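Yeah, one chain of the complex is gone here, protein chain that is, but the others are all in their spots.
Presenting chain A:
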Amino acid sequence: MKLITAVIKPFKLDEVKAALETAGVKGLTVSEASGFGRQKGHTEVYRGAEYKVDLVPKLRVEVLVDEADADEIIDVIVKAARTEKIGDGKVWAVPVDTIVRVRTGETGPEAL
């Protein structure tokens, strides 16, 4: 099993969500995040004093998937989140040892 984490532009959430549903993903977790990549932040000016805002608002989307589906799901997210402009984000996957469904106690792929 894999945990796929995607950091995306907030306005792309609907498209990513729709694409994941179409691809058969059963659930996902979304949280607000902030950070920067190569584009860095932006500058704001208050009474002539410049403030560098380093951290750009992003969303973090997390999906647990079967190992065999991971590459396909990553591809789905990348296509849906892409604007081809700087700051589109990153997607990565890490192996997951254990998953338990809280309600039933099921474990492993059954719990996805």
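The definition used in the following text is that a contact is a pair of C-beta atoms (placed from the backbone, for glycine too) under 8 Å apart; a residue touches a chain by one contact, two chains touch by 3 or more; residues count from 1.
In this text, contacts and distances are computed from a predicted model.
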Hey, which one's the missing chain according to UniProt: "Binding-protein-dependent transport protein, inner membrane component", "Histidine kinase", "Ammonium transporter" or "NADH-quinone oxidoreductase subunit F"? "Ammonium transporter"
Chain A residues that touch the omitted chain in the full complex: 44-52
